[in-house]
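The structure appears below as structure tokens.
Missing here is one protein chain; the remaining ones are kept as they sit in the complex.
Coming up: chain A.
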Amino acid sequence: MLELKNINKYYNSGTVNEMCLFNNFNLTIKDHEFVSVIGSNGSGKTSLLNIICGSIATDSGNLIMQGSDITGEKEFRRYRKIGRVYQNPAMGTCPSMTILENMSLADNKGKPYNLGSGTNRKRAEFYRESLRQLNLGLEDKMNVKVGSLSGGQRQAMALLMSTMTPIEFLILDEHTAALDPKTAETIMELTDQIVKEKKLTTIMVTHNLRYALEYGNRLLMMHQGEAVLDKSAAEKAEMSIDDLLGVFNQISIECGN
């Protein structure tokens, strides 16, 4: 279970550009929940994920993960239990390392990074097998530097890499936005499969309303740092894309943009 309690977050505090993004924000995510998060640009989706992962500090409030308060815990320690794919495809892989090296690096998460051999040849077949699911032909390019892959190919790899080792939470920030429609579909299905197989508690930010409705068992809509809509699996099943688009527009109009 993940609980955000009375989170306050200001950007640029103490300057003329001061802006309050979250004001007493509360959110509870139960184990094995798969939450799709939608919302307009600048509504605070990425910031919310950054707060959960500890990439940015909050001004006040508490973050409770599985009963223990992790508000002050360092970002890198939180990732022992969290896997994350970023909005920016460049963030999830190392461009100057090969596909094989990237996969090996990710495969070692949770174990010591010592003087043992960086790549375990015996695992290469397993990596190739996982890459094959992406249908991008990456399994035949094991020794190609990731920097020469396209953004979408990198993003697909980033998903595999972030979920390779045992984790409990999966944080996805528009992870299909950089992909072509067909690959996006493949990746979304793969995501769903991974989440179910590994029983991950997942937060997925997306601008694709269809994905938000089709996948996951809870739907959040963010607006100006607030969760203006929170639908359970049953309520979500009743909604159509048009309903959702309607709510989306209505909220935007009410707030004058």
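By definition in this document, a contact is a pair of C-beta atoms (placed from the backbone, for glycine too) under 8 Å apart; a residue touches a chain by one contact, two chains touch by 3 or more; residues count from 1.
As a working rule, contacts and distances are computed from a predicted model.
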* Structure fact -> By UniProt, of "Ferredoxin", "NADH-quinone oxidoreductase subunit D", "Putative ABC transport system permease protein" or "Electron transfer flavoprotein subunit beta", the chain left out is "Putative ABC transport system permease protein"
* Asked: Of the residues listed, A:Ile70, A:Leu105, A:Ala124 or A:Met142, which one is in contact with the missing chain?
  -> A:Leu105
* May I ask you to list the residues on chain A that touch the chain which is not drawn? => 46, 50, 55-56, 74-77, 79-80, 82-84, 86-88, 90-97, 101, 104-106, 108-110, 112-119, 162
